[in-house]
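A single protein chain has been omitted from the complex, and every remaining protein chain is retained in its original position.
Chain lettering (A and B) follows the sequence in which the chains are written, and residue indices restart at 1 in each chain.
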Amino acid sequence: MSDPSSLIQNVRDRFPSAEVCGALSEFGRAEEMILVPLNDLEALAVFLKEDMKLDFLNFVTAVDWIKNSRFELVYLFQSIEKPERKLFVKVRLARDGGDVVPSLTALWPSADWQEREIFDLFGIRFGNHPNLKRILLWDEFEGHPLRKDYAHVPDGCDSGQEIGVPVSRAGNPHA
Amino acid sequence: MKTTDSNNVQNERVTPPFRSPVTPDEGELSENELWLNMGPQHPSTHGVLRVVLKMEGEIIREARPDVGYLHRGVEKLAENRTYSQFNILTDRNDYLASMLNNWAYCLSVEKLLGVRAPERAEYLRVIVGELNRIASHLVFIGTFGIDIGAFTPFLYAFGREREMVLDLFERLCGARLTYNYIRIGGVMADLPDGWGDQARSFIPHMRRCLKEYDDLLTYNPIFLDRTKGIGAIPKDKAVSYGLSGPNLRASGVSTDLRKDEPYGIYDRFQFKPAVGTTGDTWDRYFVRRLEIEESLNIVEQALNSLPEGDILAKGQRPTVRPPVGESYAQIEGARGWLGIYLVSDGTERPYRLHVRGPSFINLTILQEMLKGWKIADVVAILGSLDVVLGEVDR
Partner (left out) sequence: MGIITEKLPHVCEHVPGGGVFLTSVDYFINWTRQSSVWPLTFGLACCAIEMMSAYAARFDFDRFGVIPRPTPRQADLLIISGTVTKKMAPVIVKLHQQMPLPRFVISMGACSNCGGPYYDSYSVVKGVDKILPVDIYIPGCPPRPEALMNAVLELHKKIGKMSLADRVNP
């Protein structure tokens, strides 16, 4: 059994640009996460899968940090034989949509639907994704609901209490 | 109860502002092929899953699952609910195993708060969690039987044994399906008088019934013909597609979070994770059937060693305001690894909540698995994955 700090050390030796950023609360014990630049994500994923034997992509999700005008993607890589060997990896990208995230679908097919879900609900684009379409919502849906500035356009099926920035302020939600 | 008159009103109501499901273009088909829509209304899709199949005669050439027909936007709603209010929505994610959903969510909030549930509450969580796992697997056995064409197991597993578990839950918290029993920092209520004895008497009954299911379904030649060797998932594929829980163990990977990364007090119990060999449809069925037995063992041990004490952490109040931070808790749900990722910004509402729904990730493999099988095998393969659409679409 190898402890998580040596895992992080291995990653930092290989990727000097990776830095420890924050920690997950674990009943007093903290579980460190690392932040890598967007360009290193694909190489890091290959490194984790091939060399570090973290063969299980547990989940991928995104967080909208609107005040810092960026999105953060959170990946959890884990070893299926030894689940306590795991690594949380974060990637930051600009909120304006200029950045394209490399898709991990070729390495882990389990990323396929999760990346589509992130595209659907956040509008984050993934390069090299085989089928980047909306998955949960229908194609004509306007906007990306999990963004903090999502403006809800009411229709005949709504009650008027929907969460979302009122449409009249949609152009400038912080006004 | 309100009654109105529907046959005397014109049928034209609000026209939905959205399009009906679209069948893919015929241009993608070669000669002898056709598109076949299965769902969203289909008795065997266990809810509102839609699968578009490219058929050549009876053989499936391509499958395109279409999910989202039950997408209720839970992750967005979490940002508008307080931490305690959101607990009731976790019930409705995987509505066959509400207790386990409560548990994963509360564990995540507790990690943020740094609060630990008292000893007795941990035991109660294990007892109700395992009973709920049994109830969920009983639904699987019943509905899987119907998918294959055996109706009787449904009446036994779903209508008899599962109702006994629900009776226990009803006495405990008043609800049959959506319990909201496990709360942040503990559980909602202590056991009523005589509950322990009622639960103890259920255990031998359930063990007897498992033998009955074996005679009725497990080793039934027709059932074996329909499931043995169908839809096998090799080990490496199962891992790369992110399968977890019984579906993964059926493929021969023994990982069980209760054993390998124990949360709560699972390190105190003796049990053996059920593991399959080939990962075919029958194995996925049989792993769940074995898991019921293991869960019964755990419930028995927990009932016998249940300590006295508080059921809620001292000073725990319904309104919680965790410090700024993030947490991730995952448990072995009835369908796989159920995780809740929480980001707190120090207010009484979560800044971001993500549900790692095992059903959603388990279903990713469907498009790959169905290729080459016959149309009649679709219901067997889909049924054996045991997805709950509430968790797939969230």
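Quick notes on this structure:
Everything that follows uses one rule, which is that contacts are C-beta pairs under 8 Å (C-beta built on N, C-alpha and C of every residue); 3 or more make two chains touch, one makes a residue touch a chain.
Because the structure is predicted, anything quoted here is derived from the model rather than measured.
The chain not shown here is touched by just one of B:Leu34, B:Leu177, B:Leu224 or B:Val324, and that residue is B:Leu177.
For the chain left out of this panel, the touching residue among B:Phe158, B:Tyr181 or B:Phe223 is B:Phe158.
Of the listed positions B:Pro40, B:Gly339 or B:Pro358, the one in contact with the omitted chain in the full complex is B:Pro40. The missing chain, though absent from the display, is touched by one residue of B:Arg72, B:Arg171, B:Lys259 or B:Lys374; that residue is B:Arg72. One chain of the complex is left out; on subunit A, the residues touching it are 137-138, 145, 150, 152, 155-159, 161-164.
Although one chain is not shown, part of subunit B still touches it, namely residues 1-11, 13-14, 16-21, 40-41, 43, 47-48, 68-73, 76-77, 80, 88-89, 92, 95-96, 139, 142, 154-156, 158-160, 163, 176-178, 389-390, 393.
The rule is short, and it goes like this: only the chains that are shown with their structure count from here on.
Look at where the CA atoms of subunit A average out and do the same for subunit B: the two points lie 24 Å apart. Those residues of subunit B that touch subunit A in the complex are listed here as 14-19, 67-68, 71, 73, 75-77, 79-80, 110-112, 114, 116, 239-242, 248, 253, 255, 257, 260-261, 325-328, 330, 337, 339, 341, 343, 351-352, 354, 356, 360-361, 363-365, 368, 393-394. Across the complex, subunit A meets subunit B through its residues 22-28, 33, 55-59, 61, 63-64, 74, 76, 80-84, 88, 108-110, 112-114, 117, 121, 134-140, 145-146, 150, 155-157, 163.
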